[in-house]
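Here it is: the structure, laid out below.
Excluded from the complex is one protein chain; the other protein chains are retained at their positions.
Right, subunit A next:
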C-alpha cells in the first residue's frame, strides 16, 4: 500500500511538472514578436480582461522604450552612403518613342479592327498643347517629364518642375486624384533593410509595363495606391487617391494604374539635346 501511494505521488508530481513546463513554453511563444499580429493571438486575446490587455501593453512599452543620453550621444540609425545624380539615357528615350511610332504606324495601316493602334508606349507632346501646364515649369526640368496619356489626366494636369525632379497632379476621373513624381537623384543605401530587398525581388518577379518595358511594384496604403518604376535612369511614382481605396477597383486592383503607367507622354522631348 505504501509503495502504491509513493508511486502515485511520484506520478502526480511528474504530471504537474510536465503541465507547468508546457504552460511556460506556451507563455513564451505568446511573447514571440513573430506571432504578435496573428489572428490566433487576437482570438486568444479575446479572453483577456481589458485591465490585463492594458497591463500587457504597458509592460511592452516599458520593456522596449529607449532614451537618448544628453552627453556624447551615439549616432542614430544609418545615413545613406551617398546621393547620386543619374545619367539620363536620352538615346533610350528616343528609341522608345521610335518604337511606339513604328507600332502606331503598323496599327494605322492594318485593315483589321482587331489591330487598332495600341495605346501603350511613349509619345511626345508639347506642353503648349496642355491647357493648365506652364511651359516654363517643364523647361526647368533636366530629366524626362512623363505624364500618363489619358485624356482625363491631360485635360487637368499641372506640372511643377525643378532641375532634377518634377511632379504633376491631375484629376484622373470621377472622385479620383492623381499625381506622378519623378526624380533624377537617388540615394545609395548601405545594406538596405530586408523589406527593401524584398521589394526589389517583387519588382523583378513582375512582367514589365507594356509599352515602356519597365519593371514596377505596386503598393497600397490608407492614403494612396502607388506604382513605382524606373526608366531612362530615373525613378518615377504614380499615385492614385481614391475616396474608398478598398472598394474602388481603380485603387484596389492593379489594372487601372498599370494602364496609366503603360501609356505615357513626354513633355520635354528636346531636354536631352544639349546633354
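In the analysis below, a contact is a pair of C-beta atoms (placed from the backbone, for glycine too) under 8 Å apart; a residue touches a chain by one contact, two chains touch by 3 or more; residues count from 1.
In this text, contacts and distances are computed from a predicted model.
This complex has a chain not shown, and the name its UniProt record holds, of "Pyruvate dehydrogenase E1 component beta subunit", "Peptidase M24", "Branched-chain amino acid ABC transporter permease" or "Glutathione import ATP-binding protein GsiA", is "Peptidase M24".
Note on the undisplayed chain: of the listed residues A:157, A:218, A:257 or A:271, the one touching it is A:218. Interface with the hidden chain, as seen from subunit A, comprises residues 1, 4-5, 8-9, 11-13, 15-17, 19-20, 23, 33, 36-37, 41-42, 45, 48-62, 64-73, 76-80, 83-84, 86, 158, 160, 162-167, 169, 175-177, 179, 181-189, 192-197, 199-200, 202-203, 215, 217-223, 226, 228, 230, 233-237, 241, 243, 245-246, 252.
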